[in-house]
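Pasting a structure here, questions to come.
Heads up, one of the protein chains got dropped from this complex, but the rest are sitting where they should.
Chain nomenclature is as follows: A, B and C, assigned in order of appearance, with residue numbering initiated at 1 for each chain independently.
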């Protein structure tokens, strides 16, 4: 990367942790075999896969056999939601999710709507939070699936997964959680959380891109998304990418070791950033002012156009709205759902911080942001003279 | 890998070409960004993705916009077959494939059968070959999709894709080709071949595992398999794994340079192997005795049990049947389809050769095979005395 | 390899706008559409637009377009505004076609500026 760039887009993707990169290199050169192959080399790769599964199982506090390898959270979400909805279709065709979910959840439910399912789209409060009471009120006799994300990718809201899950258990409703922004970043103990399906992706926590996992609690069964071959108990066919899986396992292991330090590092940086920006006139925080995930700070500012702000911020690499839809200029639907106007949503900038972010990076970010706002405001016509 | 192992299972998976490994390392450390991110870093990754697409497009002689990134041929096959079948459901519910297809095709059609589609399962001749006449005879007014693989993964048969494709074009039937064993290994010119959908996977031609592609000819539209986000023209969502994609592009570029040499290298080795084994009593070749892909030789031998043969062959890493189902002991359905008995199919060994295979490896393979057969036969009871 | 969505001209006009401001006592035109807002003011000396200033609220293309307009027409005869063409600005700044509507806001502003200058000149001639 051009050395003058400052990367504050860790929620979009992270670099490989050096141990992960090293682990993958080793597997690529010494154990690149097909874990399904019935020979010594294949078994070497299979052992590596099993070892990685054990690492991920430890991170989530689950048993090894509850985890499937996928190509990422998008696939995990599709598999979980489509698979559960179809499997329990007889139980009812009512599904519940939130308006602030990631597209990889929203668009799956939109598809199911076209297939004859009925979806209730809950709106969270202005912090992005959904109370379990709100959820309970939305449940019906024919509700069979609820999908609520763990950490919001745009504004950092951490949902009350335990509370929402309990409500689902009480009503015998399958509960899926999109944990793409949470796994490996905050403690996720699936032995105690009442969650049936949990999606994650390695590249959000310093693991490789192109690999993720879906946790399927014991006793839960879903229809597969793909067919072919007997890998992964026929639930997800395809040659296992042993190096990617090893990388995910290593990233899980690193995350377990460093999670506490990561969180305090991020909290300090977020505080520094929040303080540095707070004196800007017309600045507001999108999302929770307290209690949110410390790696994400989303701010908007009055009377500044979003695209120009983003351009003026270069060499800061930050996001407007979700990384996944930042190529389009539509105002973020997440910000709209928590009550922002189109205009407000347009000036939103998501700073997402990570392990390699330094206080110097934050200082630079603050001063670039202040400058950019000043400059753009100085250009703004008041009104017709 | 333990240095005494001899890897002759290139059809299961291949090691990374050094240029591919190097390219991926560079991308991982310098351009690990999300190509969908709207900032300088993201655009750097996007340029790398576009560059890789250009390389793959050159390999297949197609335009860039016809290619989608997937997680591998399994996903490409599922997407192509399910997506085409559903898209053209109004046109008819009759589908055609072959009994010798890979599980990642077979099981998709089995699923479609359960969904109310009717599938004709064609049996190839004893070489594994399907003539376009046989195909044409099977077509009906309500046939909407034909899926025939390019190179068979177990026995190396190369299908007459041009002939079969012409028949499909003539009858306005969508034609999908599973090219997992062909792309990057033999010339595949999709500008001239009458193919609508073509699946491939990088790890079969010295690229990374966990990434593949689906070619969708201009004018062909299919339903997506997954939903979420606007990546890849909404056809395949999920964060693009820029390093894997770069690796696939690099592997395509290497393949273009080395294909002719690869093929003559493999032909020489296959000849050496065939000659070395030909004197064994009761030995026969499964698949085409001539004209097959030179990287694959599948042989069976009378009066020898398969599992013991495989074990006696260690440290040779070879496959019995397809890599993907070699954990189970069922006789290969591919060999059954070309007319082998269960017993014959059980002793089948697939040698699959690759760029790094040496004449010495082949010599060792020959002598281990001869020894193993001798030993096991010496143990065989004639009959009740 | 790093392809910016803004060409060099946009980046220069955006980073170094030389014409931000207002000409006090000058002729002014303002337009507001599509969420974009542009104000241009001209200081007229003997039919010449001796000074051109702009303020704009919009994406980098809109800001750069306003700046480029000022760079191109400052010091020229007010008549020359007839020659102003959105097409050439779109081309110079490689504006993506989906943003055409935004650049038309500049066109509207320039047209209204021309009218206002003509009015002023007519008044003066009277």
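Annotations for the structure displayed:
Please note the rule applied: contacts are C-beta pairs under 8 Å (C-beta built on N, C-alpha and C of every residue); 3 or more make two chains touch, one makes a residue touch a chain.
No experiment lies behind these values; they were computed from the predicted model shown.
For the chain missing from the display, the contacting residue among A:48, A:130, A:241 or A:269 is A:48, taking the whole complex into account.
If you put the missing chain back, the residues of subunit B touching it would be 2, 303, 305, 307-308, 311-312, 329, 342-343, 346, 378-385.
As a convention for this text, only the chains that are shown with their structure count from here on.
Taken as a contact graph, with one node per protein chain and an edge wherever two chains touch, the assembly is complete, since every chain touches every other chain. Of all the chains shown, the one with its CA centroid nearest the global CA centroid is A. Distance from subunit B peaks, on a Cα-centroid basis, for C. With centres taken as mean Cα positions, subunit C sits 59 Å from subunit B. Touching of two or more other chains is recorded for residues 2 of subunit C. In subunit A, the residues that reach two or more other chains under the touch definition are 2.
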